[in-house]
Each structure stands twice: as C-alpha cells, then as structure tokens.
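Only one protein chain is missing from this complex, and each of the others stays in its spot.
The first chain written gets the first letter, and so on, giving A and B; residue counts start at 1 in each chain.
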Amino acid sequence: MTILGSVAAWLTDPANWTGPGGIPIRLAQHIGISVASLAIGAAIALPAGLWIGHTRRGVRLAINLANLGRAVPSLAAIGILVPFTVLIDPEAGFKVYPTLIAMVLLAVPPILVNSYAGISEVDPDLVESARGMGLRERQILSAVEIPIALPVIIGGLRSATVQVVATATLGAIYGLGALGSFIVEGSAQRDDAKLFGGVVLVALLALTSEGLLGLLQRRLTSPGLRFAAR
Amino acid sequence: MRQFRGLALGASLLVLLGACSTGGGSKPTVKIGSDGFYEAKLMAEIYGQALEAKGFTVDRTGIGIGKRAVSAPALEGGQLDLKPEYIGSGLAYYDAGAGASAAPGASAATPATIDRGDPAAVATAFQAVLKTKGGGITLLNYSPAADQNAFVVRKETADQFHLTKMSDLAANSSLKLGVATDCPTNPVCGKALKDAYGIDVVSATLLSPCDTPMVKALLAKTIDVGELCSTQPDIAVNSWVVLQDDKKTQPADNIAPLVRDDLLGKLSAADKTTFEKVLNDVSAKMDTATLTDLGKQVSVDNKDIKVVATAWLKANSLV
Partner (left out) sequence: MIDWGWLLDHVGAILGRTVQHIELTAIALVVGFALSFLMALLSLRRPGVYTIVSGLAGIFFTIPSYAMFAAFVAFTGLSILTAEIPLVLYTFVIFIRNMVVGLQSVPRDVSEAAEGLGFTTRQRLIRVEIPLAIPLVMAGLRLASVSTIGLVTITSILGDSFGGLGFFITERPFFATEVLVGAIGSILLALGADVLFARLQRRLTPWSQVGRARTGDGLPRSTDRPVPA
C-alpha cells in the first residue's frame, strides 16, 4: 500500500477515533493549548502593541523584545522551563505549562508587531482631525485607529496561529498529548501511517484556522478600506 | 613505431591498474554511526578510534543520527557501515516490525523457543535475522557489557510502598507509570508487562526511554515509575531504586558491533581479520561496571566523549 493509501486508511479507521489516544481527544487537546496560548499571547501583546502604536513610545524596545521571542528555540525553552513549572504542579507543570509558556513566547511577536504596525500606519491626518474634533485619546484609538488597523492586526493573529499550531506538536515530547503524539509515537513505533496521519491533521488544523481568520480579516475590514486591502 | 608506443602505453596502464587493485594501502572508509544517546555515541567513538589506530579511515558523520528507527534503516541502506547495537532490543526491533501482535519471543523472525535472557541465544537469533537485512549484516562478538531496560522508582516511593521487584507494582495501581514511546507496540514492553506482571500501559505517560524527559518526569514526580537504562548515571546520582525484573521479561541487551557484509567484502583477507579482531578485542575488554563509569564521566563529569574514549582505549592497550 502506498504511503498515501495507508494514511487514508489510518484516518478512516474507526479505532483511531475512540479512546484517550484517539483523534478527537488529541485534536481537542491541540486546539485547547493553541487557543490558550494565543489568548494569553494576545492579552499581553495586543494592549502593548496598540499603546505603542498610538503613542509611538517604546517602539525600539518592543521590536527588540519581539525579535528575542522569535529567536528562542522552542524545544530548548520547554526543557529549560520544566524544572520551574513542575513546582506549580507535578503533572500539569510537566506536560502542559512549559509548552504553553513556550507557545505564548511564540505568539507574542507577530501579534505585537502587527498591532503596533497597523496602528502606526493609520494616516496621521485622520488622527489629527479626530483630535481636532475633540475626541479623547482612548476614543481615537477605538473609533478611528483600531477599525482601520483591524485587518493588519488580525493578520498578526493569523501568523501567530499558524506558528503556534505547528509548534505545539513539540509538547508531545514532554507528554502533552495533542496531535504531536501521533507524530512522536508514529516515529518510535515505526508506524508511518500514524506519523504522516498526524502531520496531515496538524497541517489541516493550521490551514483551516488560518483560512477562518482570513475570512474574519476580510469581513472586519471597514468597507471604505476594502478596495485598498488585498 | 606506433604499435610499439601503443603497446607500451597499454602495458603501463595495466601495471598501474594492477597496483591499484591489489589493495596496497587502499582500505575503504568505514562509515560509523550510532543512536543519539551518549552511550551509543561513546561506543561508536571507541570503535572508531580503535580502528584508526590500526590504519583504517573512519567517517564519523553518522554518530548520533537518531533513534533506532533512523539508525537501523541507515545501516540497512548503506549510509552506515558499522554501528554498536544492544542485541536484545535490536532483535525486538525487527520483531516489532514483523507484527506487533506477536507474543514475546515469537514472531516471523524469531522462533518462540529462544530464551531471551540468554545472550548467546539472542545473538544467534539476531544474527539470523540480520543476514536477511540490507544485503547481509554481520553481528560480531557481543560484549559482557550490557545495558538493560530498567524500571526505576524514587527511593521514597520504594520505601513507602515496599517495592523491590516488578511484581510488587501490580498491587499498587495508584503509581503513575512512565514508559517508552514505542511500548504499546513493542512485544518485550507492553505485552510482556501485561502478561508477566499484569501492568497495563494504556494510561501510562509515553516518553522517550532513557532520555531527558523521562528523567525529568521522575525527578518532578510527574511519574512514579520510569523506564530507564540500567547504566544511566542518573540512577546512581539520584539514589533511585531499580526494580528487579523477577519474571525476566527484559531481553539480554549486551552490546555488539553490527557491520555490513559489503564493507567486509571490500576488505582484503588480512584487513578483514584485523578489522574483526579490533572490534572483538574492544568488546571483550568492556564490561557493565566500566560502561557505567564511562557513562558517568561523560554525563555527570561533563568530559568529552572523544577524551573519555581515548583514555579507556589507552588504559586497555588498544591504541
């Protein structure tokens, strides 16, 4: 049987859809940790990026921190974090928290840089006229800058999502479960169907989430800007 | 005139060709490789330096290329010529490939009757399987040095639950188990644990055996029982307790060099004898206690593998 054939067989085998090691549970775990790290990452990076973009203060620092986040090798980060996170909880602190933190580190740079970039690229004339009309700073941000910057900001979220979904597979090396386990187990058990089945599932999840966010990006683009956005 | 020149040219070419093909100093390069952990890399380095001392050229690119799932196909495919292997686990690897439902000891590759605890029997069976792989692979003499799979608990756990052997585990199902990633489908792991000790690995945490995540998990109390390797320095360093394999489920894992037959075929008769003698001498002089100590020097004392290998070879007059 060709590799494609055996992967298709593995994906359609009902046995692989049941039990704690089945596709639904592992998919749920993968989505869970991806959403959690993106949410935490956005909670950190969005406000920071918006503020930096609006006030133009701390740009250098932000860019450098973002690049630092991108430069850290994820697997090394997980290994370094383990001895610390296990102090919180021996089980979750080994299997979940280190990977979660490493994924947050991965998600922050694209979200931070894109929020800052989106806001700072808003036409300063618009901001000036809004100020002239008597709007307060926070209102300018919410009524003028964010709506215009929204597609770019969501673009950052898209980029972060793909990276997080692809890299969360590393968690399986520390017992996280999730889709990475199919890859790690398939490799150790010499089960190519399982290995590539896992790869296909990760790729599908990444592409689907990226696509959905792309749709969101297009819908949330203010109609006046739609002709300009790509 | 022309004919004479042609003849002279032809004759000198023949002479040159003759000189080249009688193996006068042209030994093929030996491509050495190993699995990714320190002990395999150390043995490969020892083989390499011992061979170099006897005039062989060695290519070390393949040292540490990954798990057995990568190094075994590399040996079969010819990307490697020589690698150290643990005979019990090496044999089980081919059994697992032959069919995960095989009973321990039985498979398409191995007769059911061999005693897996007996290194001589395992070696014979393993050699038989290897003859059919990759155009033929030879298993040279195995060493008294063995590195078995060991199930290990922390000292407090052993004291608290009075654990000394594997059979004690069945009564204590609250203990969290950490096993090798390939355990569920490995007949000498998953099925053997179930049949002999009544241990089910379905809810165990799967981690890379003998490797850092397993050690970290045991340290962190994420798991209570971990699958490690018997010569690992981490066991002694942390005063961990090795549970005795009272039902003898784990195969004898003595170390032996595996070498491709086509490399041996390229060697002259004299070179082949030297090659085999070098490696057999190394195997004979290594034992489990020494292997454990050398491992400690590499992993705990942080000495370079090359330095440790050279020191041992010199101390045993092998270089």
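Just so it is clear, a contact is a pair of C-beta atoms (placed from the backbone, for glycine too) under 8 Å apart; a residue touches a chain by one contact, two chains touch by 3 or more.
Here the structure is a predicted model, which is why all the values come from computation and not from measurement.
Considering B:Ala74, B:Ala128 or B:Leu264, the position touching the chain not shown turns out to be B:Ala74 (whole complex). Shown as candidates are B:Gln127, B:Gln244 or B:Ser299; the residue that touches the absent chain is B:Ser299.
The residue from A:Leu61, A:Leu207 or A:Leu220 that touches the chain not shown here is A:Leu207.
Residues 56, 59, 63-64, 66-68, 70-76, 79-80, 110, 113-114, 116-117, 120-121, 124, 152, 155-156, 159, 162, 165-167, 169-170, 180, 183, 187, 195, 199, 202-203, 206-207, 210, 228-230 are the ones on chain A that touch the missing chain. Across the interface with the omitted chain, chain B contributes residues 33, 36, 41, 60-66, 70, 73-74, 77, 79-80, 212, 215, 299, 302.
The definition used in the following text is that only the chains that are shown with their structure count from here on.
Once the centre of each chain is set as its mean CA position, chain A and chain B turn out to be 40 Å apart. Note for the complex: chain A touches chain B at residues 20, 79, 82-83, 86, 90-91, 93-95, 173-175, 181, 184-185, 187-191.
Touching chain A in their complex are the following residues of chain B: 67, 69, 96-97, 100, 176, 178, 180-182, 184-186, 202-203, 205-208, 212-213, 216-217, 219-222.
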